[in-house]
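On to subunit A.
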Amino acid sequence: MAGLVIVVLVLLASIFAAQLAPHDPLEVDVYNRLQGPSWQHWLGTDQLGRDVFSRVLLGGRIALKVALVAISVSMAIGLLLGMMAGFGPAWLDRILVVCFDTVRSFPTIMFALAIVALTGPSLNTVIGVIIITSIPVYARIVRTQTQALRDQDFILAERAMGASTARILGNHILPNIAAPLLILASMDVPTVVAMEAGLSFLGLGVSPPTPSWGSILNDGYSYIRNSPWPIIAGGIPLILVTLGFTFFGESMRDILDPKLRRKGGSS
Partner candidate 1 sequence: MLSFITRRSLLSLLILFLAVSLLFAMIHMMPGDPASVLLGPRASPELKAELSQRMGLDQPILVQLGRFYADLARGDLGVDVFSDRQVADIVFEQLPYTLALVLVSIGGAMLLGIPLGCFSAIKRNSLLDRVTAVMSVAFIAIPSFVVALYLLLWLAVNWRWFPAIGAGADGDFVDQARHLVLPAIALGLGWVGYIARLVRASMLEVMEENHIRTARAFGLSERTIIVHYALRIAILPTVTILGLGIGSMLSGALFAEIVFSRPGIGKLLHEAVMTRNYPVVMGSVLVTTAFFVLSTLVSDIVNAALDPRLRESERSS
Partner candidate 2 sequence: MGKPVLDISDLTVSYHTERGHLRALRNINMQIEPGRIIGIVGESGCGKSTLISAIIRLLAPNALVEEGSVLFKERDLLGLEPEAMRGLRGDEISMVFQDPMTSLNPVRTIGQQMTDIQYRDDRPKAEKLARAARMLDRVGIAGPTEQLGRYPHHLSGGMRQRVAIAMALMTEPALLIADEPTTALDATLEVQIIHRLQKLQRDFGCAILFVSHHLGVIAELCDDVVVMYAGEIVESGATRDVFLEPKHPYTRKLLECDPARIEKASRNLPVIAGTLPDLADLPDGCIFRPRCDVSIDNCAHERPTLDGGDHCSACHVAVP
């Protein structure tokens, strides 16, 4: 329950960030730099006098955008590849699995750094890296589920009646995969958000002056001995989002799992 509340709050705050922000997040005010919390600046100001609270709100927008784009794209591609691997011929399966394992053999951040070294830092690069490293995760789950379903009687029956592969995949496999996939996606949000924040923290994500929770933390880190507030402020939304979505995902899993077992549990 708490998870759901946090998720909804975060979503609302991010979507309406521009309206909710008391100040312009990019407005510089050097005379008021590194202040603690006050009535004008709820979370204080950073090293350029910018309002941290407004920057945090806008950072939420970015986190949300990254999560939305990255998860939907990697889920879509992962779904496709996973179904191909699980349903198609054995040679295709083997090739795909080797590809998945290869991509997953890189420690994620290292891989991201390598790519960024070549293309230069940008938010789109970050999204791209997250997509590439997430696809194998979705693909594997889809593959396992598809394989499990493939040999069940009702699928064989459909094939005997001449149903095309597309039809089988779309009408029969897909609905059975939907639930675990969605649970995975909601559990993935914290991971994706953390990755974007991490990369931005390393200076490899958003370019200044755009605020991302990671870049706020990075600024705070440079000035850690002057004021603790940017770090505290940048960390709180990350903690809230990761906790909120994780609790939400866990309760989703508890709700959907028993149903899953009853629905698809005939072998």
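Selection criteria: all candidates are chains of the complex that A comes from, given by their letters.
Keep in mind that, in the parts below, a residue touches a chain if its C-beta (ideal position, glycine included) is under 8 Å from a C-beta of that chain, and two chains touch if they have at least 3 such contacts; residues count from 1.
These numbers come from a predicted model, not from an experiment.
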| subunit A: touching candidate in this complex (1 or 2) | 1
| said: With touch defined as at the start, can you tell me which subunit A residues reach candidate 1 in the complex? | reply: 98, 101-103, 105-111, 113-119, 190, 194, 197-198, 201-204, 217, 220-221, 224-225, 228, 231-232, 235, 238-239, 242-243, 245-247, 250
